[in-house]
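Data first, discussion second: the structure below is written as structure tokens.
Missing here is one protein chain; the remaining ones are kept as they sit in the complex.
And now, chain A:
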Amino acid sequence: MGSLLRWACGELVADGSGFPWTTFTINVVGCALLAGLELLPLARRSATWAAALGPGALGGFTTLSAASEQARGLLDEGRTALAGAYVLATLAVALLAVNVIGRLAPPLPEEDEL
């Protein structure tokens, strides 16, 4: 499910040759949603649903492999600054989103962090 949604986002707005905004947005949004998963009554009530939505759907939605391969491509093109900015911006905004949303949401059970 998550992989399909990620693919559909890429079909709608493909990452161009510059900063990969689509993958960046997918990863940041996915991180924010996982941190806020316990705000959802369904996830609080059912461990099965929490696992399906968190590690399942959101884990499939977000991707480190595409981000690494894009950064690799930028480095090989000699666009070192852009590659560095992409890696660091994804990390920084994702961690910021996790911390901000995480403050509002109940903590996530350990097994849903996979």
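To be clear about the criterion, contacts are C-beta pairs under 8 Å (C-beta built on N, C-alpha and C of every residue); 3 or more make two chains touch, one makes a residue touch a chain; residues count from 1.
Convention: contacts and distances are computed from a predicted model.
S.K.: The complex has one chain missing from view, so what does its UniProt entry call it, picking from "2-oxoacid:acceptor oxidoreductase family protein", "Fluoride-specific ion channel FluC", "SUF system NifU family Fe-S cluster assembly protein" or "Response regulator"?
M.R.: Missing chain, UniProt protein name: "Fluoride-specific ion channel FluC".
S.K.: Looking at A:V13, A:L39, A:L91 or A:L104, which residue reaches the missing chain?
M.R.: A:L91
S.K.: Could you pull out which residues of chain A are in touch with the chain that's been left out?
M.R.: Residue positions of chain A that touch the missing chain: 1-4, 6-8, 10, 27, 30-31, 33-35, 54-56, 58-69, 71-73, 75-76, 87, 90-91, 94-95, 97-99, 102, 108, 113-114.
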